[in-house]
Structures are given as structure tokens and as C-alpha cells.
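In this view, the complex is presented without one of its protein chains, the others remaining in place.
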Amino acid sequence: MKAGSNLEKVFESGQFAVTAEIGPPQSANPEPLTHHAKMLKGYADAFNLTDNQTAVVRLSSIASAVIIMREGVEPVIQMTCRDRNRIALQSDLLGAAALGVKNVLCLTGDHQTFGNEKGAKNVFDFDSIVELQVFDQLRTQGKQVGGEVLKDPPKTYLGCAENPFATPYEYRASRLAKKVAAGADFCQTQAIFDMDMFEKWMDEVRARGLDKKIHILAGVIPMKSAGAARYMKNKVPGMIVPDHIVDRMKSAKDAKGEGIKLCVEQIEHLKTVKGVHGVHIMAVAWEDIVPRIVEMAGLLPRPKFES
Amino acid sequence: MIVAKRKPLNEIAEMLAPYKKVTVIGCRSCVAICLAGGEKEVKMLVSALKVKNKRDGRKQHIEGTVVERQCEKEWVQEIEAQILDSDVTLSMACSLGAQTIGDMYPKHLTFPGLNTGMFGVPEEQGVWSEKCVGCGNCIIHTTGGICPIARCAKSMLNGPCGGSANRKCEVNLEVDCAWAAIYDRLKLQNRLDLIESVTPAKDWSTSHSGGRRVFEREDAKLTPHQKKGKGVT
Amino acid sequence: MPDTRPKIVGFCCERHGMDAAVLAARSGKQFEASVRLVQVPCTGRVDGMHILRALEDGADAVFVLGCLEKNCYYDTGSIEGRKRVGYVKQMLSELGLEKERVEMFNAASSNSWVFPEIVAKMVEVVKKFGPIGGEKR
Partner (left out) sequence: MNAKIQVLLCKCCSEVPELLNIAKLEKLASESGNVLSVMTLDALCDGKELAMVVAEARIKEIDRAVVLACQKKDVSPALIKAYKRVGVNEHLVQIVNIREEVVLPHAAEQERAQAKAQTMLLSALARSRLLQPLERSSEDMKTRNVVIVGGGVAGQAAAKEAAKYGVHTIILEKTGKSVTAPGVVMPHATLIGGKGYGGNFELKIRVGESLEDLGAASVVIASGGGWSTLKGALAKAVRGAMPLYEFHQKLHAEQTSAGTVVFMDTPDPAGKTLKVQDYAWDETLETAIELKRKHPETAVYVIFQEMRASGLSELAYKEAAELGVKFVRYDRSATPKVDPKDPTTLSVKDLTQGDELKIRLGTMVFASIPASPDNQIIAEALRIPMSVDGAIRRGSIQRGPVSTPKPGVFVCGSALFPKSREVAAAEGQAAGKLAGEFAARGSIEFGGIVAQVTQEKCSACLTCVRTCPYEAPFIGTASKAEIRVQACQGCGMCVGICPSKAIELHNYTDDQIMTESKTLLGGDF
């Protein structure tokens, strides 16, 4: 065990993992986090706390993690390279570990032009792969990137994200391979709507034997409306939503219901894809729906381990 | 102007080692003026590499040439044959020149011979110092004509930090504190009132932080009708 | 077996540099016949390229000989010469070549022993390092 987190235990026990996302609020009020933690407890193995997602200022992911941990829920904190240099990133990793956070997801981060602080000066001292490499060295050897060796290294389970749908597609499996080499233990994919394309990517991942080296969590997004489908198809870079899905959402009488149904179908399918070790449910601003989807997808009860 | 510095020769030699035919291309603009990649440097580099090859018993054909401005296609085109006739081009221009050649001849290998450093001022013969970082939003009319973004190690906007001692920068005691210089200048100009006003957060979206920048001037651009060759029909 | 001998090129300024060589000869000094002199008006005329090219063309060592720095006919010429030689030394070091193969010297035209010493020093350098890219001679 690298960190002994619940998520790590699920993966190591060979069971199909479930993670979900909780977006920290745009306020100093911890209430929404507590509310979601209470509501989602027992429906997923760990919960992702986004790090100022889309460069919108939100309650910090480490603080959010601590808040949900009080409710007995395991966090995965996201750490982007956009706002912190190597000093801050390493420091925050130590801080998070000290607070009991065991899962860290390394991300480069969305550019600030997408958010609400467009005038910000970005950092990008690292990219996600360097971040993984540095964190891996820090946890295994206790060695900082600058060379200094720390007494008590953090025990952290390291994750990464990968998008099979971003161009150039040929680069995508290589990116995952690099992340594996850099020390990632698990990987969350971008939301999958185009199953054929995802499977093609997985073919390549398997051909390279990467599925044996990293636990892949397939990303899914339940959609509330046809508008959401269209938005993701047209506006979100690096996301592919096939026409048949947009059409299906459009022609549905109960769009929400259809969205849930679609999501469950997708999870059912993903369970059959060799090398997929779990799903990651990104119910953006619709966290309440997660229990229902998990239940409908037959993923309950979630495994429990002696601590 | 753009200030660059030659890469250590061992690094260059190593880069070029696998190739049989090398063309070294200098530039007569900024890098010539900052003594990094003009004709003289090209010739010396070619000769030095040949001496090294002689020592190592390596057979490698190296020749050098210079263009007026390597960052512009028209000038590079003049030596197209020479570029394409070689296995690799070592650009002795700033990275702009190297990338121009690379973009023009994507199959061809173009390697950098220089490390492009900064926008610098030739202070005196052999000394260049950074005075601008190209933030895209100049404020020096409020700072006595001295840029704190480039000349302060912390790019501070509201005066000197607490590490300033003897009017020198804490990061490098050889370097003058930018804000000490700004203070002196404002005092000289009778504009010390400016040091009292709080400069708010800078908008970095005009800098590289806002993404790669492309400047365009519609009135200067050639219309498709004006372009030679591939215009409209 | 002429190729077993050191090959040394000296760029000498036509003021004190050449004069020092001439005076040495006129004073009856003998020195290695391996040295070949190229006259330049001033060592400030010497370009690093000349030195490197001489090494390329077969010289095992190259020296530049100018006026004393405080007494250079062209005022600052031998200072310039020294800087050029220094830059070539740096280039050679960067390439892992022996920087000792290239040297700057200054002489007064009234000094008869300095030139033979320079030649002897350069011969020693070649003896130590051998030819560039060959067996030690």
C-alpha cells in the first residue's frame, strides 16, 4: 500500500471503483460541502475536490477535503499547476498529507482565460507530468525537486487525468504512458460519450500494457438537458459528443430521466471494457443524482475495509 | 533588442554529432549586435567544430552562412538550397530565426545554437541588461521611465520590498534595486506623489500569461488580392 | 619524417612582436625551427577565426605576440588581442580541447630573450598534448 487510502484498497482488491466529483463552493461557506458529503456518503469510494476548476475562484480543494473528511468521506484533491510554483505545490502536498488527505490528482489546470480572473498571471512552473514525477519522488524518496531530502515523506496515492478525445489523438496513449512512468497510480479520463473512440484508445492502452500498470477510471457526465449535450459538443474543447447522443437528449420527453438512463447505460458498457477499473462520475452542479446513478448501475453496496 | 548567448560548444557539438552535413546559419540583426550569432561567431563556431572533429576523427561537413534577418521568410529563402542540402541546420539566430527555418522546412532538422535570453539594452560594449519582459501593457510613465516588472526580481508594483539594502536588490547585490532607481527618478522629476498611490493588480492577460500573442494590423496586412502566388482567383 | 615535428603558428604584430623576434635572432638566440610567423599590423587585427583556422589547417599550437599592454603602438591593440585569444581559449575548453594550445604573449622590442622563451613554451605545450587528433609526436 502506498497511502492506504480507501480508493487504493478498492483498486488493490480488484473491485470496480466508483468516484464522484464535488465542486467546492464559490464562497467561504462550508455548508454545501458538508451537505454533499452527507448525502453522497457510501455511494462512492472517494470524492474529487476540484482545484478552482475552469479557473473560477472557489474554496480551496485542500480545505474542502478536510471539511468532507469530517463527515467520514474520503477525498481526492486535485492540484493544478496553474496557480502554484514548485515551492507551493510541494508545500501543499506535505500539508495535505499532514491533514490526512491520501489521494492527490495531478493536473496542469485550465487556463485562467476561461475563468473569472482573466487578468491573472499564471504560473505553470510544472506541467502535470512533472508534477507527478516530483510528487512521486517526494513520496518514495522524500526528495524535493531541488534535491533536499525530507525526514517524513508524504504518503500519497497519486492520480492523473487523461483525455482520449483531445488532438492529436495519436499522442494520447503516449501521454498516459508518460504519466505511468512519472508515477501515477490511477487515471481519470475525460467524460466519455463516444464509446467507439474510447475503446480504440483503450485498445492502444492495453496493447502497451498500460492497463496493468495504472487503474483507469472512466469518466462519465450525467446530462440534465439537450442544451447541456449541445454545449459540451460545441463549446468544451477536447470533448466529443456524438450526434446520436445529442439527438437522443433532444427527442426525450423527460430529459433528466434520459440523461440518467444514458449515464447508467454508459457505466454498464464501461464495466465490460477490459482495463477499465472503475468509473468517475462528474455530476457538475447535479451532485444529488450520484446515488441514484450508482444504484441503478448496480454498483452498490460500495466495499468496506477494516481500517 | 533581443539578446542571446551562444550555447556551450560541447552541447552544440553533441547535438550535431549524429549528422554528416551541417549548415550553420547566422543572422545580421539582433544576435549580430549582441555578439552571439553574427558572421564572425558563425565562422568561429564552424572552425572550432572542425577542430573538434579533427581531434575526434569525426567526418562531418560543416559550413556557415549568414542571412540579414533569420526571423523573416524572404531572407531565409535566399539560402534555401543550402539549408535543404544539409542534414541539419544549426541556427545561430535567436529562437525566432530557428523557428522560422523550422516552420518553413518542417521535415528538415533545425537546432538552436543560441540560448535566447531577453529584451536587453546594450549598456556598454559587452554588457546587456534586461529592461523589458514584454508584458504588453507598459506602465513606465508612472514609474519614472523604469520598468519594475523587468527590473525588480519580484516584479513589484508598489515600491521596494523589505529585502532592499544599500539600494541593491536582495537577489543580486550587484544589481540596483529597481524601486530605489524609480524613487530617485521620480524625485528628480518632482513626481514623488506617485509613490503614494496604490497600483492595483496588473492585468497580465496582455502578457504571455494570456496565451500566445499575435499582433495584427489590418491596414498593414496584404489583402488576398495583393498577395503574390496564392491569391484569390 | 617531417610530420613528427611540432607545428606552431605565431601571429605577431609588426611593432614589438616582430621586433622581439628579430632582436632575438640578431642577438644570436637559437630556437625551434617549428615556428611559422604571420605578421599582422597589430594583435588587435587578429580574429579568433584566424587562430582556429590555423588549428584546423594543421597547427598544433598558436600564439599571438603583441606589444606590452601598457605600451602598445596602437594604444589598446594588445588588450584586444588578449581578449580575442581568451575567447578562443574559452571555445576550446568548451569543446574539451586543450586551451593551452593557444596563448597570448607580450614583448618589448628591446627584449631579446622573450621570443625564444615563447617558442620553447609552445613547443613544450605541443610535446605535452601532441597533435590535435593524432598520436603524440
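Chains: A, B and C, in written order; residue numbering restarts at 1 for each.
Following the convention adopted for this analysis, a residue touches a chain if its C-beta (ideal position, glycine included) is under 8 Å from a C-beta of that chain, and two chains touch if they have at least 3 such contacts.
Keep in mind that what you see is a predicted model, and the values were worked out from it rather than measured.
**Student:** When the whole complex is taken into account, which chains on show are touched by the absent chain?
**Tutor:** Touch partners of the hidden chain, whole complex considered, are B, C.
**Student:** Extract the touching residues of subunit C with respect to the undisplayed chain.
**Tutor:** 2-3, 5-7, 9, 11, 14-16, 18, 21-22, 24-26, 28-31, 33-34, 36-38, 40-42, 44-47, 49-50, 53-54, 57-59, 67, 71-77, 80, 84, 116
**Student:** Need a quick check: the contact residues on subunit B for the chain that isn't drawn.
**Tutor:** On the subunit B side, contact with the omitted chain comes from 28-29, 32-33, 35, 38-41, 43, 66, 122, 124-125.
Keep this in mind: only the chains that are shown with their structure count from here on.
**Student:** For the protein chains shown, what form does their contact graph take: line, ring, star, complete or other?
**Tutor:** line
**Student:** In terms of CA centres, which chain lies closest to the overall middle?
**Tutor:** B
**Student:** How many Å are there between the centre of subunit A and the centre of subunit B, using C-alpha atoms for each centre?
**Tutor:** Averaging C-alpha atoms per chain gives centres 40 Å apart.
**Student:** Using mean CA coordinates as chain centres, what's the gap between subunit A and subunit C in Å?
**Tutor:** From the centre of subunit A to the centre of subunit C is 68 Å.
**Student:** Under the stated contact criterion, what part of subunit B meets subunit A in this complex?
**Tutor:** Those residues of subunit B that touch subunit A are 201-205, 207, 209-211.
**Student:** What residues on subunit B touch subunit C, complex-wise?
**Tutor:** Residues of subunit B touching subunit C: 8-10, 13, 40, 43-44, 47-52, 54-57.
**Student:** Within the complex, which stretch of subunit C touches subunit B?
**Tutor:** Going by the criterion above, the answer is residues 47-49, 52-53, 55-56, 88, 91-92, 94-97, 132-133.
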